[in-house]
Every structure is written in C-alpha cells, then in structure tokens.
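Note that one protein chain is taken out, while the other chains of the complex remain in position.
After this line comes chain A, so read on.
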C-alpha cells in the first residue's frame, strides 16, 4: 500500500468545485484547503505505484488545475524483496 500527500493548486474561485471533483476520484481524499490561495492538500491511496501515478495524472487533468505534485510518500508494509541471483542472470 502506498499513501501519498499531494499539493494541488487551482484558481481560488474554483476551490469548491475542485474539492468536489477531487473527492470524486477513486482513492483520493481532500484533507485541507486554503481558499485564499487555491491550495488543496489531498491524500492518495493506491495499491501500486502505477495506480498512484495514474491518479496523479488524473488530478493534473482536472480542469483548472495549475499544479499537482507529490510531496509526501509513505511506503506502508512494503517488505524488502531481494533475490540472490535474478532469474534473468542465472539463465545467461
């Protein structure tokens, strides 16, 4: 499980609409907003990195989004996995 904190910036006039649209995205929750500057802090939860990156692209694609970048990542319960000799090496 990956949890990331993302900063989204929209024009202040759009902050309410954007909050609604963000909350409608799967795995995305709006936690904090600053109406005067149009800044929104969202938390994104995803099973995989792929989902997380796709989600970030979706956020960027919302209308009026001027900035959406990751700030914080928590790698929850991802145990290190190391193989001594990768299969592709052993086969060579």
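FYI, contacts are C-beta pairs under 8 Å (C-beta built on N, C-alpha and C of every residue); 3 or more make two chains touch, one makes a residue touch a chain; residues count from 1.
Keep in mind that, in the parts below, contacts and distances are computed from a predicted model.
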{"item": "Hidden chain of the complex, named as in its UniProt record, picked from \"Quinol dehydrogenase ferredoxin subunit NapH\", \"Carbohydrate ABC transporter ATP-binding protein (CUT1 family)\", \"Periplasmic nitrate reductase\" or \"Paraquat-inducible protein A\"", "value": "\"Periplasmic nitrate reductase\""}
{"item": "Among A:25, A:41 or A:62, the residue in touch with the chain that has been omitted", "value": "A:41"}
{"item": "Touch residues of chain A, complete complex, unshown partner", "value": "1, 3-7, 29, 31-34, 39, 41-43, 45, 48-54, 56, 66-67, 69-78, 80-90, 92"}
